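Okay, here's the structure, questions in a sec.
Removed from the display is one protein chain of the complex; every other protein chain stays in position.
By written order: A, B, C and D. Residues from 1 in each chain.
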Amino acid sequence: MSVSNLLENWSKFRHTHPVDDKGHEDWEAYPSDIKWAMAIDLDACTGCNACSVACYAENNLAVVGKEKYAHGQEMHWMRIERYWGEENGEFHAEQGAQFLPMMCQQCEAAPCETVCPVGATNHTEDGLNSQIYNRCIGSRYCEANCPYKVRYFNWYNYPEQEGAWPSPMEQQLNPDLTVRTKGVMEKCTFCKQRTYVARNNARNEGREVADGEVQTACQQACPTGAISFGNLHDPASKVAKQWAQQGVDINKDKQDKDKEREKIEHQDKEPEKALRGYRILEELRPYPSVMYLERVRDESAV
Amino acid sequence: MTKDIREDIAWAQINQDVLKSLENPRKLYWVILFGALLVFSVGIGCEIYQYINGMGVSNKNNSHVWGLYIATFIFWIGMSHSGTLLSAILHLMHADWRKPIYRFAEAMTTFSLMTAGLFVAVHLGRVWQIYYALPYPSERWVWPNFQSPLLWDAMAIFTYLSSSVIFLYIGSIPDFAIARDNIHPGWRKKLYSILALGWEGTDRQWRNFRITYMTVACFLIPLAVSVHSIVASDFAMSQQPGWHVTSFPPYFVAGALYSGCAAIITLFIILRYVFKFEEYMTLPILKKTVRLTFAIAMVWTYLNCIEFASVWYSHDQVAKDVLIQKATGPYAPFWWAMIFCGSVVPFVMMFKRFQTNIPVMFAVSLLLNLGMWLERWMIVAPTFSHGYYPWTWDHDQWPSLIQWGIVFGSFGWFTLLFMVFCKIVPSVSMYEVKEMVYHRSQATKKKQLGIEGAH
Amino acid sequence: MHFSLRLFTLVAGLLLAAASHAADSAPKLTTPDDLGPEVTQPIEFPHFRHAGDEKDGGMQINCMYCHTYARRSMVAGIPPVQKCVGCHQNIPSVRETPRIKQLFDYYDNNKAIPWKKVHDIPDFVRFNHERHIKRFYFQQDRPYQEVCGYCHGDVKTMVVARRQKPLTMGWCANCHQKDHPVNATSTETGHGPNDCFTCHK
Amino acid sequence: MNENDFDRRDFLKVLGAGGTAVALSGCGYTSIEDGKETVTSYVTLPSYVIPGISNYFNSTCAQCEAGCNTMVRVREGRALKAEGNANSPINRGKMCGLGQAGVQAHYNPDRVQTPLLKGGKAISWGDALKEIEGRLSGVKGDEIAFVTGTTSGHAQALLGSYMEAVGSKNHFSYEAISPAVVRAANKKAYGVAMPRYRIDKAKVVVSFGADFLGAWVSPVYFSQQYAQFRKGNRPEGRGVLVQVEPKMTLTGANADRWLGIRPGTEGILALGLINALGSAGVKVPADISAAAKDYTPERVGTDTGVPFDQINKLAALLKERTPSLALAGTAAEGYAHGSQNALAIAMLNHVLGNVGKTVEAAAAVPFPQLAPVVGNRASLTALNDGLAANKYKVVFSYGTNPVYSAPAAMKFKDNFGKAGFRVAFAQYLDETALAADLVLPLDSAMEDWATMVPEYMAAPEGGYAEGYAQVSFRQPVMNRLYPDTRSIGDILLALLKQRKPEAYKGFDDFYAYLRGNVLEKKVAFGGSAKDDNDEFWNDVVGKGIVALKGVPGRLSPKPSVSGLALPAPATPDSAYPLRLIPAVSASMRDGRNANEPWLQESPDPLTTIVWDSWVEIHPKTAAKLDIVEGDIVEVASRSGSIKAQAYLFPGIHPDAVSVPVGYGHEAMGRYAKGVGANVFSMLDPVFDKETGELALNETAVKISKTGERVIIVKEEGPVGGSQAGRPRIAVKVPAGKVDLTKEV
Partner (left out) sequence: MSKRYLLALYNNFDEAEKVVSELRNADIKGFNADEDLTVKSPIEHPEVEEFLGDKPVKIQWFTLVGAVMGGLLAFFLISGSQAGFYSQLKGGKPIVPIPPNMVLTYEMFILGGVYITVLGFLICAGLPARRSPLYSAKVSEDQIGILVKADESAAATLKGIFAKHKALEIQEEAGR
């Protein structure tokens, strides 16, 4: 089948993504009308760690303990980064700190995917960056090539040898996903097990997945509602609205608004009020699916 | 002082001298052999420990996922290139001084490739699943990801390994025949008569032999180049600063030839001593090799410079940071050591009186190898500890003893293979030495005729 | 020499043909039977009697009468003892047979029956009964015994259920890549998901 | 018993044994051999339970006093995850990290499983209760003391009746960290102890060390208000947050302006602001302006270390943008003059006319016996004195850990020893439990029945509800892990039966008592007399929240400034030049949850340190003492000393050092024991003059290097909080430069 298939659908197999997709429908290799995406408002984020702990609870993440943490072998899929204001090499705290929740950005053109020797990580039809634990042989090339360094490797056999879940703690483990073992790579999946259920329910009832029908664990926990998650292809969804309102387009490596702004600044005119949506390391063209909203600070109090 | 191979040496003599090296080993041989065995077993021990407890014991971490294994892997791959250089390239260029030494150079190629192969397995988190990476039609109908440079590596190394094994074998068929004819009866004679495939040196055999040898040589050269360019593309194809460098493929190839030649000098000296090959592995040959090495060293240095320059004059701040960190950060000592060993030490080779000074050259060649190993480490490590994402930088990452142990062990493995090889295959190509001697004598004869003619 | 050349070309040609065929040919579309081991259950439940055809003395009870969760949830689950008792209370004829006695022992002591898993797939695999039943039983309305039989084989002839299909990845894929009509009436077809993340968890 | 309910609990009994067995085996290692694993099956199963599909049960979080309403996910009889109850006015479907970790309190491997005598001898409940009865015989009522944490709801009601039954008034409600001083000041200033703050309505919030986003009163609720407060498209416009505190808290880290004030001078700044506002033409009541008149910006500037133009700027901002809100928090109250500080800050609200706008009176539950008995530190002092004077022969302790959290200088441990018989109701063998003669194992919050009345009465969505009050219900979401644990309710009931058998014989367990009690007051609990009991009860339990017609509180129109006199800022003494500020972190709090690994492993938000405690030092101070990061330093006060790793922290006043509380347990369990140092132990016994609360920030310390140095185990990399010149990682933009109005 496949060689004939190859010759028949040659053009289909030659699409690149996401830049020259003519919409997602006409492409059988990427048929879904769902594209999961996120928007994180750094202004609302208080850095309280609720999302991170929720992730531990939902995704069976191993607690590695002090010694392994010291070796940088921690397993938190969602990490909260804390930055200070900087002036000539010194940190200053007058305007507080800045917090940045960082998890797998589910890139549309993910650097990790191409390099995996066994194809354990692929781009799923609903726009996720899948990680097939049982296929992984642990070459760690994906993490080596990940600009965000958000993939986490099972350096030890946490379930069996390291006793990460002393009885009865193993009863807390979420049966909807595997407990990863020694030698496989893992990372944030946008709570695949939840989106999976939502999509099946929708399919069984012959409808689309409604906005807000599925929440990721971090989103659900976040006390300030800084995280929103949903289907970018559904114009009614909050995420789609946010992206559109912030003028961030998933298919661009440089957003028009930024080009605009640069032009204006180039003619050293004072630019009008800006929008605060941006994607981290966008310029490397991984086309990340997470949009961050800049943290706003009021100067009037300073 | 520098006496070359005698032209009037009896061909029978050649046979005797070389075949001697196949028989009853000296004490020194055993010492080396068991030493190697010991070192290798250390490596095995570490690997078992790592296999049981998981990759973590090598003290890598989540931002710093690769370490000495990959570095040493590249080192061994690199070492393999010299064999091809000597046997294939110089063969096509009819440089007949290569003839006494190319055999063991090729052996070196083969064995260092085998060693490199080990590291692929050692590096994997789930080595017991390694078959997932092989392209075979399975019940699941899933295939490896042919886009991955790692897979290209696997393919290239396989091709290279098998081709050079074949090349080595074909090249030594006539010598097997000699061994068959001269060795006293016994299992070894049987072995050689099998290996010789009934070679009799008929004109038909020689005719096809010549063509085949040349063709394979022609294939080997682009192959060797491609192999190391592909290894380079493991890095160049990625997005990471300090890796995503256009000049990497040639840079790697040069580095490979460099370390290879250095290794040849080392082994040249060792073999010369262990098997008393002064007759054949003569100082002029050493001198030529040394000069070749020096030339390559300069090429490597040059490529180094342009790499730094191109980073320096690019607008890629991130890549620049990595470079600066290499020179000033926690890796600085190793980085400068690499520069010293790789670009400064070779200048010793400029001086005629050192070129044939065995002890000096031995020391130098070792230093060069060290430098080239450091180079590989300096390619792999600093990018991880100073990549795109400052939050995940990690300057305290230091390989654990397990990691060092396995690297150490690989040298044992290599030596082990090599020592065994020396006892089975004539490590000097007898028939080609004969050719060499023959051509020399012809040439001198012609000269004399010429002189007489002048009168 | 020329002969050997020809011979060699032939061989090489065959090799190439074979290899390309390997890459080329689709997995076989038949689903081979490979019988799993006998499993001894705490109570030897006679499937043939409940689900079997009339001629074999069966009662042709719909699989999903007992395995009712199959159409509601990812896992088919095992009916609670309650369910068995619900009927058997009213069937005095077999009340005293050994199996039924066992059954009532469990029920009266409020003990769950430790049934053994027969169709066991690895933990990193997600198999969704609900979806498959929705797709083939409700949308395409094929007979339930056929639909369940795709994976569970001909249970209605068995006493204690026993695995009849390989349940391997390739075997799943055989069916997933076939084009099935989306519902009983329409000619429109579609194949199962080919996305690793759908079945691997 | 009720039928449905019986069903539920019955199904809870059958654990998903199969489920867990499967769960632990990772990829590749799973047995797929037929007939090896057991299938989870049940005897009877209610219709709403479908294997493979989770059930959600509403309950109430017991991790801190805020009392968020939770919704616990249950699969095959196993509680998997605590999520927020979307209908809760408190947390509105959200959940903090501490709350999430509740499941680990439940599944904790170090729980006490059976009643234990001193020395760890296990005994049966019968014997345990007999033992207590025996010990109590012939003991006078006022020789019995009961020390608890904050308690409320029916358990509190039972406790109340028990104390009454034994004729004792010695119920000490002790919380190591509680806003007790602020309560007192509020009572004076507003007439209510715990008003409802409307951060969401304020345009400017000036918080004097109130870490309302992290660990103060009801963080999850405040966080949601904060989210509103930050919205650019809110009618009031985007709010401005100014945090005034010597050591940066999580809230400080999120402020537009963080003022690292000299420890103890918060009140001075408040009066300074009042003064500045007065001179800027804001109408200030006579008595208040009298109190504030000497506090000119210049003087205040020098006293507090806040640049005085900053003070004027702040005053101007407050004047311009009303309503605003001034909060007094943990940092402001922790001094001998804590209540003055708090009062001065409260006055600021009066001057700015926030009282009634952003400071509202909350309602109280109509049943006083259910109302929370809030903990404070003064009660510990009282108990300690009593113990020292051999007044108590029998001491019960529940839900608090005084042996751990009492300053060493109080010698509490020894005094506790003086009591004749000590009973600890405990979930872990913590320090107090170890010091007790009898330890009675408690249910986890996933196993017991309880009701809870939050001290801070949040308003439901849609703003100010005059008389809104609520009672939260907690129900078992799974079967007991260990058959021999009991809920506090059951235990109290059992104890009561020893005293008044006939009065309580109707109730065979706390569940029955609770149900009976609620049904009795059906109408008050929002039902109607003709509701079917079972339906009503299931409805109540199902919702987990009962909204009540509460007793509205009243704000006093006229505040009293009596006794508002602030001391001059303390002059640093030469021997102990630095001020120690015990830091309360969002996840560790007072350390009662220290044995939950998720909390140990999730980095402290500000320092990103895990699995250890640390000493925060300002880089300048550190440079003076030539201390670098990772130096093990000894922090010594007059009353004790600890050793910990030094961390250079820009968010702290140069004259102060800060150490987090909650670490340094000597017992409790594998995850808590020996992790870090216990800063409580070294606090000086200085007390607030008015309320007698232990003043947490009054400890003067000196710091010396021990010569050891470690690599701090933390999340941040070697470049710390720097973005290394990368342009677009965490971006910050001035409010003026960005268009927030059209945001979604």
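Operating definition for what follows: contacts are C-beta pairs under 8 Å (C-beta built on N, C-alpha and C of every residue); 3 or more make two chains touch, one makes a residue touch a chain.
These figures come from a predicted structure and were not determined experimentally.
Q: I'd like the shown chains that the missing chain touches, ordered by label.
A: The chain that is not shown is in contact with A, B, C.
Q: For the chain left off this view, which of C:85, C:147 or C:196 is in contact with it?
A: C:196
Q: Check each of B:92, B:121 or B:197 against the chain that is not shown and name the one that touches it.
A: Hidden-chain contact among the options goes to B:197.
Q: Which parts of chain A are in contact with the chain that was left out?
A: Touching the missing chain: residues 1-3, 5-6, 9-10, 12-19, 29-30, 108-116, 119, 122-124, 287.
Q: Touching residues of chain B against the unshown chain: what are they?
A: These residues of chain B touch the chain that is not shown: 10-12, 15, 135, 141-143, 145-147, 151-152, 155-156, 158-159, 162-163, 166, 170, 173-174, 177-178, 180-182, 197-212, 215-216, 219, 222-223, 226, 230, 431-432, 434-435, 438.
Q: Pick out the residues on chain C that sit against the missing chain.
A: 1-2, 4-5, 8-9, 12, 15-16, 19-20, 22-24, 173, 176-177, 194-196
The definition used in the following text is that only the chains that are shown with their structure count from here on.
Q: Can you give the whole-Å distance between the Cα centres of chain A and chain C?
A: The computed centroid separation for chain A versus chain C comes out at 36 Å.
Q: Using mean CA coordinates as chain centres, what's the gap between chain A and chain D in Å?
A: The computed centroid separation for chain A versus chain D comes out at 33 Å.
Q: Based only on mean CA positions, could you tell me how far chain A sits from chain B in angstrom?
A: Result: the chain centres lie 43 Å from each other.
Q: List, in ascending order, every residue of chain A touching at least 2 other chains.
A: If we look for residues of chain A contacting two or more partner chains, we find 74, 79, 81, 133-135, 157, 178-179, 182, 184, 281.
Q: Give me the residues of chain B that touch two or more other chains.
A: 126, 129, 142, 388-389, 391-392, 394
Q: Which part of chain D faces chain C closely enough to touch in the complex?
A: On the chain D side, the touching residues are 14, 18, 22-23, 25-28, 30-45, 50-53.
Q: In their complex, what parts of chain B are in touch with chain D?
A: Checking each residue of chain B against chain D gives 126, 129, 317-318, 321, 388-396.
Q: Can you list the chain C residues touching chain B in their complex?
A: 22-23, 27, 168-170, 173
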